[in-house]
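Heads up, one of the protein chains got dropped from this complex, but the rest are sitting where they should.
What follows is chain A.
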Amino acid sequence: MDMATFAQVLDSTLRLATPLLFACLAGLISERAGIFDIGLEGKMLAAAFLAAAIAFVSGNVWLGVLAGIAVSVCMSLIHGVASITFRGNQLISGVAINFLAAGITVVIAQRWFQQGGRTPSLTGDARMAPLELPFAEALADVPVLGPVYGIFSGHALLVYVAFLCVPATWFLLFRTRFGLRLRAVGENPAAVDTAGISVIGMRYGAVAICGVLCGLAGAYLSTGLSAGFVKDMSAGRGYIALAAMIFAKWRPWHAMGAVLLFGLLEAVANRFQSIEIMGLALPIQVMQALPYILTVVILAGFVGRAIPPRAGGSPYVKEH
């Protein structure tokens, strides 16, 4: 593999990993607070639609991003009301969110734009412009350093935001009082309640943050990676993000590693139709299945153990 190919694959990896990273961190924060979230996929899809629609109508991509975040947070709160306030089953509520998003985006898009459940193609300021890092031009001709720097330069703003979210999430979870309480709510909500902190409030806070991050993931899909919304365009990325979260054992830095690995697998599968490793031709199907296979291997306990937050999935019932 020559240098240019290598750089192109890594460049593509960063772009493909970005929506996964947002969604993965979203799931991580929600699950650390004890709320399982299967609905990442649906929230991403809804955000992708509204972000593209508002960006098209207003001609400003950032208004679109805000709209995407808003709709995603709304869906998060629906999930919250169902599973926190009414103590419903979190998995079922999450699945319902996915179905709701898959159906309603197409119906509204058709009613709004009459283009068959898609938004018109975005142009100009309605799309996220690539951001050239300083000195990228000047360094382009420097051997080794130039191409390497080139990989990191020229992405949409949200790509950099996504990777900054990793230390931010780590800091929030492990270095702040809010984070300590949030993790405690996921492990032992009764203890948190005894300390006089609202379990319900903490959990709502977590699902709201989850909504914001999913909104960014969806907005990036439709306005950064492509130019407009197409039905079902999230194409299973929410589930891959869940797999990455389990693969990373609910830890932010590891999550970044996991999504980069999964992004790399997708980028390689996109670039090559088959890979030769030691004389053995691997079809791309293997590459596409690997994220799931790796997650199953992790879950089966071959590589350490993946233990979810102890109170995950169960609604908190105050003792009387």
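Descriptive notes on the structure:
Quick note on the criterion: a contact is a pair of C-beta atoms (placed from the backbone, for glycine too) under 8 Å apart; a residue touches a chain by one contact, two chains touch by 3 or more; residues count from 1.
Here is the rule we use: contacts and distances are computed from a predicted model.
Entry comment: the absent subunit's protein name, as recorded by UniProt, is "Membrane lipoprotein TmpC", drawn from "Membrane lipoprotein TmpC", "Imelysin", "Sugar ABC transporter permease" or "Cytochrome c".
From the set A:4, A:144 or A:195, the residue in touch with the chain omitted from the display is A:4, counting the whole complex. Per the touch definition above, the residue from A:70, A:225, A:290 or A:306 contacting the chain not shown is A:225.
Residues of chain A in contact with the chain left out of this view: 4-5, 8-9, 12, 15-16, 106, 110, 115-118, 121, 221, 225-228, 230-233, 235-236, 266-267, 270-271, 273, 284-285, 288.
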